[in-house]
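Removed: one protein chain of the complex. Kept in place: all other protein chains.
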Amino acid sequence: MSNAATFDTRTDTAIPVESPLAYSYRHSGAPRAGSSSRLQLRERAMLGHLILRGGAIVLDEAVRDVLGISLPGQPQALVQDASGERSIQWLSPDEWLVIVPGGEEFPLETQLRERLGDAHFAISDVSGGQTLLELSGEAARELLMKTVVYDVHPSNFPVGKGVTTVFAKATTILRRPSEERWELVVRRSFADYCYRWLLDAAAEYDVNVQP
Amino acid sequence: MFYIYCPYCGEHREEEEFHPKGQAHIERPKEPEACSDEEWGDYLFFRDNPRGVHHEMWVHAVGCRKFFNVTRHTVSYEILETYKMGEQPSITADSQGPSREAAAVSQKEGVRA
Amino acid sequence: MQRYSGFGLVKHALSHHENWERQWRNPTPKKQYDVIIVGGGGHGLATAYYLAKEFGVKNVAVIEKGWLGGGNTARNTTIVRSNYLWDEAAALYEHAMKLWEGLSQDLNYNVMFSQRGVLNLGHTLQDMRDIQRRVNANRLNGIDGEVLDAKGVQELVPIMDCSKNARYPVMGASWQPRAGVARHDAVAWGYARGADAHGVDILQQTEVTGFKIRDGQIYGVHTNRGDIEAKTVGCVAAGNSSVLAKMGGFNLPLESHPLQALVSEPIKPILDTVVMSNHVHGYISQSDKGDLVIGAGIDGYNGYGQRGSYPTVEHTLQAIVEMFPIFSRVRMNRQWGGIVDTCPDACPIISKTPVKGLYFNCGWGTGGFKATPGSGHVFAASLAKGEMHPIAEPFSMFRFHSGALIDEHGAAGVAH
């Protein structure tokens, strides 16, 4: 075993949770727009987020066995399982972001640790520290151009890509899981700033927010 | 604003994702206690500061978080190469003359409107 | 030297301005001088001026590879203040301040030193602690200054947003009334004219290409106009100091960075003091012509290109509009960059070097312009006597070996 401490930070569902945007919804609201909306924003809160670190060679097989997806070895690659609910994204040559349905992260970590044994790797649960915002609608790309410095043109940013880049004065992990959708992973403490930025920048598109 | 090829991400990225971290290839003395004050001061503070080809370290701070090296001309600002930590530059001040832009600028100062 | 005065101006007008003399000569280099100053910026020219005028060394050449005053003297935001934290730095900058106060008359050249006061804003509790510490130290060092609260700041600068709604509300400021701005070009020209009148040869378009060193002692320089001899050489070359040091066979603890500045279009008078904010990160004053003169930050990379990166300009203007929301519709006219030679402790080097007779005055970072007279004066004294002036003594380059740094990052202004 890796001789690291594991800790399941989740508990039974009766206990109330607050997403990183809970304050923002109260404070800035969640605009609803009708059919004129050119931009939809949806938070997918409470997912399981793991940071996986190690050499690709060390991790690859274990990840495939446990998660059923192969570890993306190419920079900026994002892979998902068939359902689209589980994904692994390349963050750096020895770092990946794994996002799974909420609650799966601890069993996944445990299985990976068992499978990896004494190899040198690290898994950190960051589920409480970030949230996932989904953008869709015809104006999504234009909104991103206002927001991130990375080139989001389809020729440079096809489906299956993901990058860490500058979001206004914060940072984000930006990914494109499908033709219609973009995903932004933002840090909890910056979430309100990011949310207010997006609402402000997207006002002209009649943004519709699904909390 | 620079457009920097991150050797780890394998693509050009905007300067805003990076932080410059000073001269590259500064090695911490292996035996600090064996250093004189002068040697330790040199390691801490004294730097190459060439007008021309310079090797510097950058970190892809908003990106892969990896440190890497950049060979850059400090007058033309042209980036001649980037290479991973632990690698050596293939372009040095000795291996190539000043670039065309640098030569132009080093001529007499002209008008700044 | 033709004396300047209002009366003289009238006299010349009547003769259609046909009788104005050159402000400085364009001499042919001599073979030998007592002292060579390398670098014809404000500091170098001031050094030559004081050498000739105060210390009796008149056989002096100033060697400038371009045109005099064409480096950072011509590219800075002209702020003059002396409210530095540490005793050593305070002594140096206050020495300069006292010289500033009589400089126009001394030079018979109006350098337009305008003591309109400088505010250094505090936006956090730690900012205010630092401000109190600095102002208390200034006071005990005989330097004017007071700590203002937000209300006091608002009274001085009614157009600034001092409300609690700001992202980083103004909590107070240090206020140095004797501080202000001066006309940068006039400083170089005034010193050049004064030095020239005392017999100093100012050699423009002359580039030092090497030093003549024998047995560890300097005896001259190679230039693109031939060799010139002198047993004492003082280098005052700002951003190019490292390049010169390399010619002398040693390194300096310097990095040359781009430092950007910008101006708005001229507008009617609206800002009567200098406002600086480390925390929100911008500083601003208004020139006599009406331009808002705005200092941007230092770019983190080395650069001799006299330009920096655009985001630095963006961040600076964000800070200015945060402090002065009414300037949102004012327009930026021009931006430019200088090359600042920065030391690890944000203090200069005024020092002997491993080469006997070769002295360096460099590393001023963002603090160069305001120190011009003081820097020139103490450097001249040191060159004349062969021993460092007591005010210059702590600024030895060897402090980076002993560890006796003078860390002025807090007071060195925005760019740090």
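Going in written order, the chains are labelled A, B and C, and every chain counts its residues from 1.
Assume a contact is a pair of C-beta atoms (placed from the backbone, for glycine too) under 8 Å apart; a residue touches a chain by one contact, two chains touch by 3 or more.
Operating definition for what follows: contacts and distances are computed from a predicted model.
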item: Absent chain [UniProt protein name; select from "Autoinducer 2 import system permease protein LsrD", "Sarcosine oxidase subunit alpha", "Carbon-phosphorus lyase complex subunit PhnI" or "3-methyl-2-oxobutanoate dehydrogenase (2-methylpropanoyl-transferring)"]; value: "Sarcosine oxidase subunit alpha"
item: Chains on display which the left-out chain touches in the complete complex; value: A, B, C
item: Contact partner of the left-out chain, one of A:53, A:115 or A:181; value: A:53
item: Residue numbers in chain A that touch the chain omitted from display; value: 2-5, 7-12, 15-20, 22-23, 26-27, 45-46, 51, 53-54, 94, 120-130, 142, 145-146, 148-151, 153, 155-156, 168-170, 187-190, 192-193, 196-197, 200-201, 203-204, 206
item: Where the unshown chain meets chain C, residue by residue; value: 4-6, 8-10, 12-13, 16-18, 20-26, 66-67, 70, 74, 87, 91, 101-102, 104-105, 108-116, 123-126, 128-137, 139-142, 146-147, 159, 167-168, 183, 185-186, 189-190, 204, 264-270, 286, 288-290, 305-307, 309-310, 313-314, 317-318, 320-322, 325-336, 399, 401-405, 407, 409-410
item: Chain B residues that touch the omitted chain in the full complex; value: 1-3, 14, 19, 21, 27-28, 31-33, 35, 37, 40-41, 43-44, 57, 59, 61, 65-67, 75-79, 85-86, 101, 104-105, 107-113
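The rule is simple: only the chains that are shown with their structure count from here on.
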item: Arrangement of touching chains [line / ring / star / complete / other]; value: line
item: Averaged-CA centre spacing for the pair chain C and chain A, given as whole angstrom; value: 50
item: Averaged-CA centre spacing for the pair chain C and chain B, given as whole angstrom; value: 27
item: Junction residues of chain A, two or more chains touched; value: none
item: Residues on chain B engaged by chain C in the complex (per definition of touch); value: 1-2, 15-16, 19-20, 22, 37-38, 40-42, 44-51, 54, 56, 72, 74-77, 105, 108-109, 112-113
item: Interface residues, chain C side, partner chain B - complex; value: 66-67, 70, 205, 240, 242-243, 246, 251-256, 299-307, 309-311, 334, 336, 341, 344, 400-403
item: Residue ranges of chain A in contact with chain B within the complex; value: 75-76, 91-93, 95, 149-150, 163-166, 171
